[in-house]
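Below is the structure I would like to discuss, written out as structure tokens.
A single protein chain has been omitted; all remaining protein chains appear in their positions.
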Amino acid sequence: MLGLRKVAGIMTGAAMLATSALGLGTAQAADDVIKVGVLHSLSGTMAISETTLKDAVLMMVDDLNKNGGLLGKKVEAVVVDPASNWPLFAEKARELIEVDKVDVVFGCWTSVSRKSVLPVFEELNSMLFYPVQYEGEESSRNVFYTGAAPNQQAIPAVEYLMSEEGGDVKRWVLAGTDYVYPRTTNKILEAFLKSKGVADEDIMISYTPFGHSDWQTIVSDIKKFGSEGKKTAVVSTINGDANVPFYKELGNQGIVASDIPVIAFSVGEEELAGLDTAPLVGHLAAWNYFMSVEDEENAEFIKKWHAFIGDDERVTNDPMEATYIGFQMWVQAVKQAGTTDVDAVRQAMYGQEVKNLTGGTAVMNTNHHLSKPVLIGEIQDDGQIETVWRTDGVVKGDAWSDFIPESAKLTSDWTYPFVCGGCEKAMF
Amino acid sequence: MTSRPASEKTPEFASILYLDGVSVSFDGFKALNSLSLVIEPGEMRAIIGPNGAGKTTMMDVITGKTRPDEGEVFFKGNIDLTKHDEAYIANLGIGRKFQKPTVFESQTVFNNLELSLKGDKGIMTTLFAALGDADVARIMEVLEIIRLSERANWLAGNLSHGQKQWLEIGMLLMQDPDLLLVDEPVAGMTDAETEQTSDLLRKISENHSVVVVEHDMEFIRALDTKVTVLHEGSVLAEGSLDVVQNNQRVIDVYLGR
Amino acid sequence: MDFSSTKKGPFVSLVTGLPGGGKTFLGILLVAALLVPLSNLLVPESSFFHVPTYMVSLLGKYLSFALLALSVDLIWGYCGILSLGHGAFFALGGYAMGMYLMRQIGDRGVYGNPDLPDFMVFLNWTELPWYWTGFDMFPVAMTMVILVPGILAFIFGWFAFRARVTGVYLSIITQAMTYALMLAFFRNDMGFGGNNGLTDFKEILGFDLQSDGTRLGLFVCSVIALAFGYLISSFITQSKLGRVLIAIRDAESRTRFSGYRVEYYKLFVFVVSAVLAGIAGALYVPQVGIINPSEFSPAQSIEVVIWVAVGGRGTLWGAVLGAMLVNWGKSYFTGALPEAWLYMLGGLFVFTTLFLPKGIVGTSAIWIEKIKNRQTGPASTIPAYVKEE
Partner (left out) sequence: MRIILKSFLAALAILFMTQAVAVSADLTEASQGLLAKGYKDKTAAVEAVAATGDARSVIILEALLGGKLFIQKSDNVLVIGVKAEGGYKTVNAITGTEIGLTPKSDVKKVRINNKMRGLIKGQLGGLTLLSDDPALRMKAANAVFISRPKEMMAPMQSALASETDPTVVPAMTRALAALELRHGATMADKQAALEILSDLHDPQVKSLLSGELSSLRALQNPTGPEKELIIAVQAGLTKIDEKLDFLNIIENIFQGISLGSVLLLAAIGLAITFGVMGVINMAHGEMVMIGAYTTYVVQELCRNFAPGFLDYALIAAVPLAFIVSGLCGVGIERSVIRYLYGRPLETLLATWGISLILQQFVRTIFGPTNKEVSSPEWLSGTWEVTGGLALTYNRIAIILFAAAVLLMLVLILKKTAFGLQMRAVTQNRQMAASMGIRTGWVDAMTFGLGSGVAGMAGVALSQIDNVSPNLGQAYIIDSFMVVVFGGVGNLWGTLVGALSLGITNKFLEPYTGAVLAKILVLVAIILFIQKRPRGLFALKGRAVES
């Protein structure tokens, strides 16, 4: 029987060698192209949101090449699929940087994926553009956060609802999926509301698991909470998948916006495309971008998108704009630096300006967060979100919230003399 | 964990097996209906009865697989079998052969016997067990008895039906039980095999108590021993084969009048 | 006739009587343990034989998966217990290690709190929950790596096996177990970092996790752990106990009527397997740098089963081989053909069950059997996994 054993043993060995061979085989990078890594899940639960962003990057790379590429080189997108599996994100990031030798990576959605790749990018000193709104409390030397920080979304939204125009809300339901973004955002909001003199019994906080689908209890609780005589609003940090059943339940239980408005931070055109918005007209969303905004840049972008994806029904959304801004800024920075060298590009990134799709310009700050305008819109029956309010100027993204005592004291500034993502005092 | 309680061959007790008023029912259907039965030490008893008479259920009760709803089951006069589980009862000295021959198909005949070797069946013992010469000798002996010496290294799965039956009996012998329950040992056997099997059983019954369940009247006759007829979960008749065969009620049952 | 394997007893067989494939396998492990680090350190980058560092930790990851697969094979291949929740033990081991690594961060966390991990700080926790105490000490953490999965397996098995929950039902409640744990660990209130899990590790035993040296160290540890796991498993399967397990797999009631306390045997091997899985998890975490509740998801556990099925259950190295191949395929195709990856994985599941019911190793075994048909009767009917001597 030794023969068999040998065969098996050798197979195992072969497997190992093959594995290394995979590494060896692909480990050469061409010099005449600039490689852009795309790290978005194409399968698994996150594919719903992330696939769109992959296409967005491909579109912009395509566009860039049409206009003669970058630094006279052709730009090539390297797409990998981390399959909504967080450890795989880290593995794929490493593969992109070490094996494919990409010059920059656009990717990740949800904090956990970012947290998982963070050490990789820092160790290998590469560059990641993270395009989704997030909880803040982080500023890495190797990551540029083009999505909204809490103070660019949550705070303005609540301020609007408190305003006379917003229907001066007195009573708040903070409903969220049980993970770090809602937890932090709600924590910030709670502190903020209390600072505005909202009493404890006027704040209701509820957390639900990912993909929660049976909202009967919570929605009827909200209904009851709203029947206490004070104007009530729901601040929803419910994550993508769970939103559709949530809004369907809202609609069915007849909670209309004029009674209890719901303002959401993770619901954009993409999510709305998944449901019939007729019963939801008037509910709100806070973002830095709406597809409906009338602006040449935006019209142009939407046209390109529809052409690229070959479907005039496909919507655009905020993370796409964030990707767009990030990508344009990176291109400009590379041109300015005349190289794709990470450190050079990073220096060039600071103060980089790109026209928002919603008018005005976004600026990259030295804390790796953007200054962007904040928009608040109402859901329309056609699934679009119409702006009802926007900040006069731009709001500077704040990595460390002032409403969390531990982080209030921290500053993030990657330029001399500070050179630190989260310190109490300057390095030099 | 399990260690076999001491039990000598000397029958200082009146009955090796004692069932009284045992009833079992599955969802209303009474499989056993106050069944009473006594097997004396060293006795060989044949049990016959139409399908559904409760033969196998009786065995389940004796071996602790099924708990009776009511009634007493005693082994060697004073050991209450209704309180123990299969493994314990097996270690008490009751071996059972199933209706459908069940052996460890993916192991060699030798290992099959080795696994049923009498002795401590605790985990640690088993983990560090090494086979002594005495054990090997015993296994060889049994291999001879069941006529499988030539097949010792075969996988049990490749044995013929009849050989499997024998192997299973051989496994019982390895346990060296005081009481063997043998369920349809000759089902699907050629006449020659049947012949050999009855010899085998008679041989075994010389120093074991044996209960045989069978349909095959020829075989029963060959065993020539006391017969118990079961019907609808209770004893219909008892005595020598001729006696029961002429018993009117038995005839009715079998001819379905 | 030759009864060596049975006659000499397990100890002997462990030393000399180890199946040839086992020797080859251990040999290859040893070679890998030497070659990979050497080629990584000494061979110049440019050379074809240079193993890049990321490949090292990738291999390390595969090895811990292989150990996990081994543990599943031990209960499924040999005892017929199909656990769809073994990921749970893996993850628990991982969390134990993760908690140690978390405590090692000390005040280097973003909030600079020397005692509390960051996620506790922003959940306004003032002190470390009791179940975190001691995890700053490596020995304690390692003990937990073994104890926690072991104890869970013991409790679960104690109930399940005594109640004689078998087959499909067992598989489904193991799935329920890991699913419940997943939901529990997703809750931030549990104090295990919720969805983000534990991450941003700095160092282990004072070695920087980012350094190549540490990576190689962990890789070698994984090799050793796998070898160790293989030895234990083959020791068990070589012993009479191993044959009892197979007996239970093939004819449970027969085994019972032969006087074996089936439930205790199952419990024993289940616990051993859970502990191995836990160790695998502990090795996995520092090499991938994150542990998160999704490791508990039933899908992961099912995937482990398929590794074993592909390699060939009931053959220890088969499990290892399967884990290696499938994961290598995963790494490769999620890069090369991302869109097609799920089709391939799915297709693999179907193909294996239909055409390789005994896995690669098992099937090749039959195939080789066919060539040199020995005294053991017609080959076609031989279940490949039982050819042990």
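Order as written gives the chain letters A, B and C; numbering starts at 1 within each chain.
Convention: a residue touches a chain if its C-beta (ideal position, glycine included) is under 8 Å from a C-beta of that chain, and two chains touch if they have at least 3 such contacts.
Since we're looking at a predicted model, the values are computed, not measured.
**Q** Using the touch definition up top, pick the residue from A:Pro119, A:Gly166 or A:Pro182 that touches the left-out chain.
**A** Checking the options A:Pro119, A:Gly166 or A:Pro182, the one contacting the hidden chain is A:Gly166.
**Q** Hey, which of C:Phe49, C:Tyr343 or C:Trp367 is the one touching the hidden chain?
**A** C:Tyr343
**Q** Any idea which of C:Gln210, C:Ser253 or C:Thr363 touches the chain not displayed?
**A** Final answer for the missing-chain contact: C:Ser253.
**Q** Please give every residue of chain A in contact with the chain that is not shown.
**A** Residues of chain A in contact with the hidden chain: 42-43, 45, 47-48, 51-52, 164-167, 178, 206-209, 211-214, 216-218, 220-221, 223-224, 226-230, 241, 244-245, 248-249, 251-254, 257-258, 261, 270-271, 273-276, 278-279, 281-282, 378, 380-381, 383, 386, 388.
**Q** Touching the absent chain: which residues on chain C qualify?
**A** Output for chain C: 82, 84, 159-160, 162-169, 171-173, 175-177, 179-180, 183-184, 186-187, 253, 298-299, 302, 305-306, 309, 339, 342-343, 345-350, 352-354, 357.
Methods note: only the chains that are shown with their structure count from here on.
**Q** Could you please state the distance in Å, as a whole number, between where the Cα atoms of chain A are centred and where those of chain B are centred?
**A** 72
**Q** Any idea how many Å lie between the Cα centroids of chain B and chain C?
**A** From the centre of chain B to the centre of chain C is 43 Å.
**Q** Mind listing the chain B positions that touch chain C in their complex?
**A** 1-2, 4, 63, 65, 85-87, 90-91, 95-96, 98, 102-108, 110-111, 114-116, 121, 123, 126-131, 136, 152-155, 157-158, 171, 175
**Q** Which stretch or stretches of chain C touch chain B in the complex?
**A** Against chain B, the touching part of chain C is residues 1-3, 6-12, 236, 239-241, 243-244, 246-247, 250-251, 253-262, 264-265, 268, 375-378, 381-383, 385-386.
**Q** What part of chain C is in contact with chain A in the complex they form?
**A** That would be residues 19-25, 27-28, 31-32, 36, 48-55, 57-59, 61-62, 110-111, 113, 119, 121-124, 183, 186-188, 194-197, 199-201, 209-210, 288-290, 292, 294, 315, 317-318, 320-321, 324-325, 328, 331-332, 334-335, 338-339, 341-342, 360-361, 364-365, 368, 387 of chain C.
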